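Once you've had a glance at the structure underneath, I'll fire off some questions.
Missing here: one protein chain of the complex. Every other protein chain is in place.
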Amino acid sequence: MTAVSARTGMTLRLEPQPGEVIDRNRPLEFTWNGQRFPAYHGDTIVSALAACGERIFSRSFKYHRPRGLLSASFLDPGCTVQVGDEPNVRGAHRRVEPGMVVSAQNVWPSLRYDVKSVNQVVGRFLTAGFYYKTFIKPQRLWPAYERVLRRFSSGGVVAKDSAHGYYDKRYAHPDVVVAGGGPAGMAAAVAAAEAGAAVLLVEEEYELGGHLRWGDAGQLEALRELRAAVAAAPGVEVMTNSVVNGRYDGNWLGIVQRNLPHVVERLVKARAKTLVVAPGLIERPYVFEGNDLPGVMLSTGVRRLVNLHAVKPGQRAVVLSANPEGDAAIDDLARAGVEVAKVVDGRRGPTIQRATGSRGVQAVECADGTVVDCDLLVTAVGWTAPTALLNMAGDRPVYSERAARFLPSLLPDDVLVAGGIAGDGPLEQLTEHARAVGREAAGRAAETARSLCAGIPQIAERRAGPPDPEPAVALPELPVEDHPALFFSGTRGFVDFSEDVTAKDLIAAAEEGYDSIELVKRYTTVTMGPSQGKLETVNAVAVLAAATGRTIAETGTTVWRPPYAPITLGALAGRIFEPVRHSPMQPWHEAAGATPLVAGAWIRPDSYGDPAGEVRAVRSGVGIIDVTPLGKFDLRGPDVPELLNQLYVNKWSRLDVGSVRYGVMCAEDGVVLDDGVTGRLAEDRYILTATSSGAATVQEWIESWLQTERPDWRIHVTPVTTAYASINVAGPRSRELLGRLVEDVDLANEAFPYMRVRVGRIAGVDGCFMWRIGFTGELSYELHVPASHGLRVWEALLERGADLGVRPFGVEAQRILRLEKGHFIVGQDTDGLTQAYGAGLGWAVKLDKPDFAGRTELVWQSRRDDYFRLVGLQPVDGSVVPPEASQIVLGRGIAGRITSSRMSPTLGRSICLGFVAPSLTGPGTQVTVRLPDGGEVAATVMPQHAHFDPEGTRQRG
Amino acid sequence: MGERAPREAALVARSPIAPAPPATVEQGWEISARRSVARLRLTDATPLAKVLVRAAADGPVARGLEIRFGRAARDADGVLVVGSGPGEWLLLAPPGTAPEIARRVTARADGEFASTFDVTHGRALMRLSGAPASDALAKVCAIDLSDGVTPDGAAVRTSVAKLVTDLVRDDRGGEPSYLLHCERSSGQYLFDALLDAGDEFGVDVDGFVFPGV
Partner (left out) sequence: MLLPCPWCGPRNASEFRYVGEQTVRPDPATADPAEWRSYLYMESNPAGWVAENWLHRAGCRRYFAAERHTVTNQVRATRPPDAEAAPAQHADAAAAGRAGEHVREGRP
């Protein structure tokens, strides 16, 4: 590995330039493709390499053509490199750091001798749309195609063991956001701040200034003044190396901020009251044969290289200039010691035909017939307005023949434009216009702030009344100057350098019938690369317009959508916070090594290692389970029975104090919504329970009835799901165990029968209530303890019941126990179409109630019998456990499915619940279950849902 | 079989938020005894008594409480009355005083249909205090926390780190300070999210000091 030694290696570094951003007192070293290179602090990766004479930085996407500098900016398409383990870095924008390891992407074996450049030879077969036409048949070769194509696909390398970067997010409420930190952006920001606005100024480059940075002495002076004004203005927050990446309804902006030392990227979600879009103008490439050769550069690229980085762009140049900025580039070239061999004035007619050379420009053929030897071709043919943010705000820009570019047309009130995107004129006129825009932006922001506050009742009361409306001040007009319409020469060249789409491809697409710009974009992938059309769209439109005999205005552009610039997944992900819910007993479950089950946001113990053993413990002794996620609602008020009658399918007018009843809720379409028990603890106090996964839905359902349909009812409903820790104590010895902890409640069967509720003290904790219900089918008590004492009661149960063999059991064991008893679970054994009768709940539905949710549809269902029914099933071979959702087939049709399925430790065989067609519901019917692997097993329909203790004697004891 | 234990161990209530060491027990609550003087401090204030009141937005109970929806202020007894929703108030008081607070409210009901609920155990409550408190909160909360929109004494319910959370701005010592509370089971999550957001500002956990209101 040879080193290109510092200083002596920088063969093309110029004398210090007045506006240079490099710091010659801070030299550093980095590596490029394994070789060490020198640089200065402030160099970009590519400017440092260019200073040492490097010209080729990448190979293009499809044809693997060598590519070099074009614009020397954020958008430069030929400068995408890999930095360490970070792929797709913009080499002409990213600054070098000491020790950086940079390598070329998408090359094999190396940048110099890229074997994949064979693509150039077969290029005629790789025309646009070849993705749709090749590698299709034979299908059995697809795996082979994939392996080869993967080698040829572009993009860098992602290392699986890369350390995670720190990305976060922040919300902001600026009055004015200015997107673009050039002269117009800076002037607008300062003016807005002076008018009292809180301003956010966002700039893509590492420092403010835009095109002034590589300008003449006068422009550099103006730059110094504007930078000083920004620094002095209170209330301007500056974000450099940052991008406004998207504009959504109501000026909701996504800004990717990269100038913070402790965060790789921060996504700032800003609700801006006004947005000022001041992105400047982007120089347009010229389309001609050979326009992608290293050495073909835009005039702004040359000026950046010379003035910002003090790098000589070449030895001998041909310049095609059609505007003053191109002319200024000629001066810069001369100052840099480049021999300007020929200047072609694009304003005066014939331009150039082609550039030729291998691995770089060696000669230029002009349209007047002359051929000039050179190693640098500079083009300055025109400008593109980057209107993407305006499109996102709903604007469809309009093409101006005069300006040869698109201009904004119809903006919403909260979006303004300043700078080159709004019009032309000398610097003084543009900054004056920008100042007026900034003031106007601040004024509109203040008006919006007043409206927002007026919309908040708590604040509106305190304010004095609406202020006098300020007289509207019209913004000054900007002129639009003549710009020549130079898009392509007589020959065909590249239109999209990133996607390797040529003018020939666009014309061929039009000939194949893809003649609208939207279709051409999708068919050829033009403008779909990292710059998203900023360098390509207008040329593509011009080529297509010419090919279809229309004007550019008639052809129009594609629609721009966020993101404005490529965005990392890290920025979108941020800190990845998802709410998690824990029961008070969670520390105990973790310490006991419980297998966690994620149930929505809840973490629950699935088992403690032996679900079958847990089931046996409950059936033979006593077990306890943490059921805190069970939905619980406290109901107070005289109209509670009305509400219960409205929500449940059964009757609730009379529920005695101390009694508990099971209820089923249906939605207005008769579909089973939720089920649970409701108990009356006191004269005016009820507790309603719902399934844990349905608790949130039930709460909204209840509120919708109380707020929108029955606001006159006197009821207060309060969710208390997490206010109580809930423990189910189940098994033949549960009464014995509970007796050791409960002091003031008589637990004898006669005093405390099945389906009753009692309030009392458990393990010294007041304010508990408990009821006898049956989900597991055993004698069981469900305890509800104020949550701060839940762990205490749990531990007390285990301690006091040790000699009874008490064991904790988890959700899996509970699933088995309830399945043995045939209890269905809403959402598992019912779905979005299961109406009450289908789930076997006809016994609960009281159609003689005047009105309840779902009644209408249930009346109609009760008159039919064409619906699938929930039945108990047992596979004939008791050792086979069909996976849940296995289909039940009849002939070639589907006649049902398995909804729940487990191996039963109690019965020693598999048991199921499932839906079957009406013709198959008779007890004893044999049905065929199709397993996921294609095999089939037989199962028998049972006479009832319960597989164990169908009479339910054990839970009533 | 199985004798009753001779005497119940003293009741110790636990917060859903694990106490930062050193942990201790005071007035029946397990709390953190840590003391911090960091610029930004986060305290678990779950032991506070919390009483939820439901009543008409403009009836005798509402008039007695004197606080409208969206505002919070201390009453003559030092109880922080928060207008947490239309027709809904949350009263924050020193630990253990919930029954008395509830009685005082219902005594004013004057025949109106009103309900009180002791939600001391059902809500996790924490306080974020210090000069950078608003900036830290702005990382996980989308509402405008500027003084004009969310001033001292404002009470809002919104989404913080994707969790539905009540926010009360209750400035202390001239510095911004926020009370945040959420349903209990997500208390540890909210606490951790605030610690993460406050990390760049040097956030530190500060223990609970009675009476705490």
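Here the chain labels run A and B in written order, and each chain numbers its own residues starting at 1.
Heads up, the rule we're going with is that a residue touches a chain if its C-beta (ideal position, glycine included) is under 8 Å from a C-beta of that chain, and two chains touch if they have at least 3 such contacts.
The model shown is predicted, which means the values in this text are computed figures rather than measured ones.
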item	value
Given A:18, A:324, A:426 or A:455, the one touching the chain that is not displayed	A:455
Contact partner of the left-out chain, one of A:139, A:708, A:879 or A:953	A:708
Sole contact to the chain not displayed, among B:71, B:104, B:157 or B:184	B:157
Of A:36, A:316, A:342 or A:396, the one touching the omitted chain in the full complex	A:396
Missing-partner contacts on chain A, residue numbers	248-250, 252, 271, 393-394, 396, 410, 412-414, 447-448, 451-460, 559, 668-669, 700, 703-704, 707-709, 711, 850-851, 855-857, 860
Chain B residues touching the omitted chain (full complex)	69-70, 85-86, 142-143, 156-159, 164
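Keep in mind that, in the parts below, only the chains that are shown with their structure count from here on.
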item	value
Centre-to-centre distance between chain B and chain A (centres being mean Cα positions), rounded to whole Å	33
Footprint of chain B on chain A - complex, ascending	168-173, 262-263, 269, 271, 449, 452-453, 456-459, 575, 577-584, 587, 601-602, 628, 634, 636-638, 714, 716, 718-724, 736, 740, 763-765, 767, 786-789, 791-792, 800-801, 803-804
In the complex, chain B residues that touch chain A	1-2, 4-5, 8-9, 11-16, 18, 29, 52, 54, 68-71, 113, 115, 117-122, 138-142, 144, 146, 148-149, 154, 161-163, 183-186, 188-189, 193, 196, 200
